[in-house]
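Here the structure comes first, spelled out in structure tokens, and everything after it is commentary.
One protein chain is absent from this view; the other protein chains keep their places.
Note that the chains take the letters A and B in the order they are written out, and that residue 1 is the start of every chain.
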Amino acid sequence: MARYALRRLASIAVILLLVSGIVFTAIHVLPGSAATLILGEYATPGALRTLERDMGLDRPLLVQYATWVGEVISGDWGTSLAMKQPVAAIVAHRLRNSATLAAAAFFVVVIVGIPLGTLAALHRGRPLDVAIVSATYIGISIPEFVTGLVLLLVLAGPSVGWFPTSGYEDISAGVGLWARHLVLPAATLTIILLAHVVRQTRSGVADVLAAPYIRTARLKGATERRVVLRHALRNGLLPTITVLALDLGYLMGGIVVVEEVFAYPGMGRLIIYAVQNRDVPLLQMCALVVASAYVLANFAADLVYAWLDPRIRYS
Amino acid sequence: MPPPLLDVRNLSVHFGTREGPLRALRDVSLSVAPGETFGLAGESGSGKTTLGYAILRALARNARVTSGEIRFEGRDLLGLGGAEIRRIRGRRIAMVYQDPKSALNPTMTVGRQIAEVLEIHERQPARGARARAHELLELVNISDPASAARRYPHQLSGGMQQRVVIAMALAGGPSLLILDEPTTGLDVTTQAQVLMSIGDLRRRVGAAILYISHDLAVIAQVADRVGVLYAGELVEVAPTARLFAHRAHPYTRGLLEALPDLDGTSGLTPIEGRSPRLTEIPTGCVFAARCDFAEAACSVAPVPLVDVANGARVRCLRWQAVLATPRRAVAVARTSADAARDTPLLEVEHVRKYFGGSTALARRLGLGTRPVRAVDDVSFDVRRDETMALVGESGCGKTTLGRLAVRLLRPTAGHVRFFAPKPTDAQIVFQHPDSSLNPMKRVGRSLGRPLVLLGVPRRERRRRVEELLESVRLDASYVDRLPRELSGGEKQRVAIARAVAMSPRFVVLDEPVSALDVSTQASIVRLLMRLRRALRASYLMISHDLSLVRHIADRVGVMYLGRLVELGTVEDVFHPPSHPYTRALLSAVPRVGPRGSLAVIRLEGGVPSAQNPPAGCRFHTRCPDRIGRICEETEPPLRRVSATHWIACHIPVDELREKP
Partner (left out) sequence: MKFESLAFLVGGVALVLVLALTVLAPWVAPYVPTDQHVLDRLKPPSGRFLLGTDQYGRDLLSRTLVGGRAALVLGVGAVLLGLSLGVPIGLTAGYFGGRLDDVVMRLVDAMLAFPALLLALLIITALGASTGHALLAIGVANVPGIARIVRSVTLSLREAEFVLAAGARGEGHLYVMFGEIFPNVLPSVVVEATIRIGFAILAGASLSFLGLGVQPPQADWGVMIREARQYAFESSWPMVAPGVALGVTIIAFNLFGDGLRDRLGAA
């Protein structure tokens, strides 16, 4: 097990390095130098050169990359061009907000989604399953911004007005207020995630239920209840862990759009802001943080999986 | 006579499929007395597994029992409710089915899975259940039961897994044990171990056993009475000795004549034709289309079961004629000696093949793995116009060696020399008919491809493809079929045709018939021998089936854990003097006729890992004839015993000659 963990860790390190490379490449290597990006198409050659010198964009690419990586590791995350503040502080604050949103959605998804998916698998082909599966089709097919806007319209509109239409209040301003700002964006995210998780759990549990050892359990005289709880779930939950880590990816994609719809000040909104304002230092760090979070989450999931599956733990 | 424990009466089961009802079992009746072992023999599609599941009401959702009763201890199981059936499962009747690895829950320790039976039926507290689990493991000859119980299934060998499954079945103290192909997929020596455990069990536990298998030889060894199933019908029932001595049904007769025997005297006589589709059962006798004894009357109306003698019944109108006809023994013709025969065609010289293994650096850091030493210094040759066989159990390296011989793999060390003009003069036929043909290509295209490579022009190609099909006894209409429309035997014929298309001088046959039914095996083997003569080619036949090898090989090499332990002509190897491993292998082969004085030699322990082979003689950890430290320290070289016979063992030849 320890050997497995070490090997995965080595693998992760390589991937993180590659991730940083991709982020860097996407911004600096693609046509249109970073300077043009920042100043726009109508910048004069003189202004471009000045900016390049100031920001060190005239050095060889590899050097720029290496410098940047060094800075990141040492904690110097640069300064935002548009906001004129240290990137680290901005990101930290926004990350916390997004994390709250994500956690809220995730919490509901795990509590509701996994049992729902399991139920669907147990009643495969019967009306309950059909209903659940139909619902998930709708869930995964409707874009987040449509769901979000619909919720806004219906629940936050002037006629109903249960929830605010946008923004965020810190928890210090009161839990109720904080919660009310959180509900709609979290609900939007939850709907999408729920659909994905239910489908994948259903598929995972259905696979397990078709396994020969389930038949063995039945032939031993076990009740359905025992078969499901002691045998099916135990094995079915293993792939679910991987699934949850994967869903973090969907979540991060969805969060960008959801935060934009609800004007929620999180990482997603920050990224859009950085893109619209061509704020290279900010965008680089945001992308790196988000991707790294995903990589680390998957790593954690791998470890948990390895620990729970005796085939890997004792190999 | 005591009432039967299990009494199946006129059972019919069918499955609902898209092509109509699949009538898997039709009017089957059999009974098992308390403490008796009843062997149910049948090939694939005969319905034998369906019967096993039907008894425990564990059939698939689309199955229907359309008629009949299954009486157990007097009660009809088919009429019981869910809770009652659950009480019987695992407790009064227990089932063990094929593939132990997947029958066990991978995330539960073996001990817990056994104890679970007790938890379910006797509500025993954990400690009591655990102790009982240890007892059961001991009952199935697993050493150190306490530590075995704490292991997970993947940490145990195949033979041990199967014994665990049997222990699990015994946990509830059942009066009927249903074993469905319990030793299929296991090596011959492991199978012998498991069969011995089952034999011990019969004596100690006294449960009745319904032993379901396609392997008649195994059934001959364990059963008191035998029933033969064909395409869903019971065609013959008799006490074991009687069935094998006097076969009353043409199908039983055909099966036994198709089985190669270890003495090389009888067998490999094919049964022509195919089993009928279970969605289109013919009227009258279901075997008539393939039967040598059939008359017009056989196809008119269903044939009833009639009594033949004491306890023997048969479903055949012509059984008297069958009993009266003497047995045939048509030997498989081997090639006559040819002057060119001693010229080598393939030379394998000190070849090693290692797989995997991390770099030295990784290993230094403790993160690496050692390579698997699949083939570890093997030398032999294959000469013109001969059939050379490589035998051994799983993991011995024979498959790897076969692939090395056709250059599909490059040796890690050593040389493989092939003396023929073109590299494509060496071809290979594989084991699994399902994966030897590209599922997306029609037969005609698969066969046409080698011709394209040979530069045959298009017009000519069509004709040649039809010729190829004919040479493997397939009709020209097969050209447009897709592999999934063909049976296992037909697919294998196409694979052979494809290999033969390039007129090779040398063909490696990697377990070419192991995945096929016995009746099909015989015809494929004969086809292969015929083709060899026509091509004047040599075969390197890789097989675990010693009886088959006895019939068709000229020379044999016995492999163990990557090395050759014995090499010689077929006469040399199948008679003493023999390497201890060869002796154990031969003794483990189940036989249909009387055993005589041959007891099964028990091999202790399991096969060591190929990543970490034992020092000295590789076999010493399990050898019953170990002579001492020399075996543990020094690798025995291949010592010449006669002009054609080599054995790698430290024991002096004269001593080896003494042993039976």
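Note that in this section contacts are C-beta pairs under 8 Å (C-beta built on N, C-alpha and C of every residue); 3 or more make two chains touch, one makes a residue touch a chain.
Keep in mind that this is a model prediction, so the values were computed, not measured.
Undergrad: Which chains here would be touched by the one that got left out?
TA: Result for the missing chain's touching partners among shown chains: A, B.
Undergrad: Who touches the missing chain here, A:78, A:164 or A:249?
TA: Of the listed residues, the one touching the omitted chain is A:249.
Undergrad: May I ask which residue of B:275, B:436 or B:543 touches the chain that does not appear here?
TA: B:436
Undergrad: Which candidate, A:47, A:111 or A:150, sits in contact with the chain we can't see?
TA: Of all options in A:47, A:111 or A:150, contact with the hidden chain holds for A:150.
Undergrad: For subunit B, enumerate the residues touching the unshown chain of the complex.
TA: Interface with the chain not displayed, on the subunit B side: 403, 406-408, 423-424, 426-428, 430-432, 435-441, 446, 449-450, 453, 495, 498-499, 502.
Undergrad: In the complete complex, which positions of subunit A touch the hidden chain?
TA: On the side of subunit A, residues 14-15, 18-19, 21-23, 26-27, 30-32, 37, 125, 129-130, 133, 137-138, 140-146, 149-150, 152-153, 157-158, 249-250, 252-253, 256-257, 260, 271-272, 274-276, 278, 283, 287, 290-292, 294-295, 298 touch the unshown chain.
The rule is short, and it goes like this: only the chains that are shown with their structure count from here on.
Undergrad: Report the inter-chain centroid distance for subunit A and subunit B in whole angstrom, where each centroid is the mean of the CA atoms.
TA: About 51 Å separates the centre of subunit A from that of subunit B.
Undergrad: Across the complex, what residues on subunit A touch subunit B?
TA: 3, 6-7, 211-213, 215-223, 226, 230-231, 234-235, 238, 308-311, 314-315
Undergrad: Touching subunit A in the complex: which residues of subunit B?
TA: By the definition above, subunit B touches subunit A via 56, 58, 86-91, 94-95, 97, 99, 102-108, 116-117, 120-121, 152, 154-155, 165, 168, 172, 366-367.
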